[in-house]
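As structure tokens, the structure follows; a few thoughts come after it.
Note that this complex is displayed minus one protein chain, with the remaining chains in position.
== chain A ==
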Amino acid sequence: MTTASPALSVIDVEKIRKEFPILHQTVNGRDLVYLDNAATSQKPLVVIDALTDYYKGYNANIHRGIHTLAEKATKAFEQTRHTAKQYINAASEQEIIFTRGVTEGINLVATSYGRTFVKEGDEIIVSELEHHSNIVPWQFVCEEKNATLKVIPVNDNGELDLDTYRKLLSSKTKIVSVNHASNSLGTINPIKEIIRLAHEVGAVVFIDGAQAGAHLEIDVQDLDCDFYAVSAHKMYGPTGTGFLYGKKEQLEKMPPYHGGGEMIKEVTFKKTTYNDLPYKFEAGTPNIGDVVAFKYAMDFITGLGRETMAAYEHELLLYATERVSKLKGVKLIGTAAHKVSVLSFTVDGIHPFDIGQMLDARGIAVRTGHHCTQPLMDRYEIEGTVRASFAIYNTKKEVDQLVEGLERIINFMK
């Protein structure tokens, strides 16, 4: 693991915690310790306020209205697109398509790009680290087109085996789709290298940024990826929204995903022409309120600084890793050199569900199970793990509470 800068002193975590009303409650008689941030992060007041302000002050359908509220809503909606463009350094706002989240982003590209450009005998490459949502949509394409899904294996530490990846690549490879960071293990993948190698054989690359959005610097132009998707709800933003970045040249040659209002230029019963980017891919009334509030979530992250946040979270991860790994019977699953703040582990002789339930009895929220990565669990021959994942509002004291809870369970089960 890389050494972190002393961000604990830079981040005023108590001040940050005040911004998150949900954290200040008791669960089962104890202060809530929320360590399920890789599933969804909590929302700061600025985001909650932005949502209520929208519904209280300027809820209206966007783009086509000429009245004042519609204009205000449209501006706010497009402001989020502008913020998103800057957040990932896209070349143009036309490359930002609002979705329901990463899953929809993957399905959009699998359907629209995959079904158009993947032919019989072609190959799509994913990795063993992928979430089911970055496997199943590609399986749909492969089944329909008689194409083959190839898989980059991971080593025992949970890092992708790039040598095998190089061997998998060929002129048959049409799409490579991997995550930026693994939701189960936290591994940060060398996506720049993965993208470069895929481009050498003429394949396009989709990056699932679900676990990176709130934690890592993202520069899609520097990465040179063809597609990149994030979910707002894992970035301190509302549920039900996110965006897909697509290189303009790719998006332009793709057919629309959904048909409906907004995505058309002109409709006759003989022929319909499609709207320009990004609207071609945004059929129907979008999730306006949540998109509007999403801007404030990105501003919240940018305000604190992603690098500072990542350094702070990394310190928490190192501290938690050090303490949890010393507990009797604990086996860490995922010990990659570069990780986001995800700590996954098993405990000898104790089922993850039991650990989750017992921690919950102490007000500690973790995730247990296969984390929607069953092939990865099969790789490690385990049913699932306990996963603690950290965000900017977590503290070392909370790590201590987690450790204390685990100690009690381990002693009880002896």
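As a working rule, a residue touches a chain if its C-beta (ideal position, glycine included) is under 8 Å from a C-beta of that chain, and two chains touch if they have at least 3 such contacts; residues count from 1.
Basically, contacts and distances are computed from a predicted model.
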| item | value |
| --- | --- |
| From "3-isopropylmalate dehydratase small subunit", "ABC-2 type transport system permease protein", "Na(+)-translocating NADH-quinone reductase subunit B" or "SufE family protein", the hidden chain's UniProt protein name | "SufE family protein" |
| Among A:264, A:361 or A:382, residue touching the chain not depicted | A:361 |
| Contact residue for the chain not shown (choose from A:11, A:350 or A:399) | A:350 |
| Full-complex contact with the absent chain, from A:39, A:162 or A:413 | A:413 |
| Touching residues on chain A - with respect to the absent chain | 28-29, 350-351, 353-354, 357-358, 360-362, 383, 408, 412-413 |
